[in-house]
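Yeah, one chain of the complex is gone here, protein chain that is, but the others are all in their spots.
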């Protein structure tokens, strides 16, 4: 299964973090997933969606695309109450998890533990980091994806790829100094296709987005613009 | 909706906390819910099940009974990653949540916050406590249900209602000194119908169980034994 | 020792929370303690100071007044690294601790545990709360002092006793409904003697202050103004 999943993860990648926005649940959450699936298939680009834990099974059963959890606890099956386990994510149809998002940070040794548990289960790990040094430390743990997001730009609409290009460039350099394989994403403030393009031109393989899509009047158009420009950035490279 | 739900919550009550046991997910998790539903209907007793967050929608869509989350975060809709919100639980078909389980304790002011958010959404709150004094403090916050569980007995098979009857009696007394309406449950080590009966005779309105059912070869028989004895305890009162 | 300490705690009380301000350490931290001691003796009013843990012994050895820790962990002596224990506070000359400050909140059952550990050691507990309901729950645990501080006013200079008198009044009422003995303080934004007076007139026995003193050009004058007005409020009652 691991091999099959890894085949799926071709770059560039757009990760849509649903967060807890009102559009993250119910009919609206499912619709955004369907738009993402349609565009993913039309343009041949990897789009990963990360809905709330309660939505994973409902979405994974209606779309063909990687569905990630937004968080996973370093907990193995047993007498533990109220945690999101790797097993439960997999059982629900999920194929990976965001780990250590700046809105849900983890203890260092728990990041290590969940990256390992996810890999053992054949699921993907996407570890977030605040800055280039933390990203390098995260990359040293061998996750599938590292995403660098300066927390001060999250939700602002000021794209990291334009406001702090040196953070992105610096992250790519530091991560690559110890890990050649990990997929590198960036995020925070990514609002348009041009922001995605800028991110890829700085050496990343894609982006992590949230509010630009979850709060959009027409999420489909935003996703499509990002997909197009991501591919264009690749062509121009 | 609140009124309708409250009608459902007649006592005695058996709460089945699925925890993260291997039987908590997939087909087995659904089967236990169906057994619980069947016995609940046959005997006219309230059974609440609390599966992992990823299972709430799958279970709530196939059974008619209250489905609780095992945990809920003090988070309102918005830009928050990886949390279990009241809105997401409700959207998934849940009708309440366990709060502050001894395996997932909360900051005091967060207990206050989630009890309030659950009530505003028309959902039930079941706040756990380690001991009689903490139970009294929890009860002062006005939840629907308080459950007292000495953590040292959880998962041992040594029932609180037999090993520490004074803890149960003392809890009932302290809780009732400031809150006449809250439903009082007890838990930890509850393994058989006789343990449930003993708990109710000590002044509670039911029990919180986990391993006795989740690790049982034949969960249906255990649930049925508990349901029968719970009703018998009531008859004898 | 407990008896002796309790004699000391006559009301009204002014608690000076040093927090981590630059003035909280070194010579400045000691000077503020000495000013507080002098005013406390001159006016016969209880002033408690709460410096950083590293300063407790240095201050307790040079002033005669209650010195509290700003935080205490629910940890008994043994193999635990990096915690502030009740025993360490007492050994350093401390006579109590702030518990659950809104900048350092605790899990409900840990509040219970530290209140109990402090009492067993003959030390005072001052439990903070965000709002009247949380204050009531805190008071149910039997601490010596409860302090209500709406976090949105902390550090603003907008005094709770003027901006939210109903929060103070409501807190006093809720706390007194279950605990007649606990000393009730309020805090957040308390800047002048008049704010202290207003707080006492609302039914409290004193205040918790921080920035108004720690960031003052002349801390002595601010403390003296507060002490005078606290006593005046008492006279007028």
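Which chain is which? They are A, B and C, in the order written, and residues in each are numbered from 1.
Assume a contact is a pair of C-beta atoms (placed from the backbone, for glycine too) under 8 Å apart; a residue touches a chain by one contact, two chains touch by 3 or more.
As the structure is a computational prediction, the values presented were derived from the model and not from experiment.
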Contacts of the hidden chain among displayed chains: A, C
Selected from C:111, C:129 or C:154 as touching the chain missing from the view: C:154
Option touching the unshown chain, where C:11, C:57, C:192 or C:221 are the choices: C:57
Hidden partner chain, touching residue among A:87, A:103 or A:130: A:130
Residue touching the undisplayed chain, where the options are A:28, A:105, A:119 or A:201: A:105
Interface with the unshown chain - residue positions in subunit A: 100, 102, 105-112, 129-131, 133-134, 136-138, 140-142, 178
Chain not shown, touching residues in subunit C: 17, 19-22, 24-26, 52-58, 69-71, 75-85, 87-89, 91-92, 94, 98, 101-104, 154-155, 210-211
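The rule we apply is simple: only the chains that are shown with their structure count from here on.
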Separation of subunit A from subunit B, taking each centre as the mean of its C-alpha atoms, in whole Å: 35
Centre distance in Å when subunit A and subunit C are each reduced to the mean of their C-alpha atoms: 45
Multi-partner residues of subunit C (each touching 2 or more other chains): none
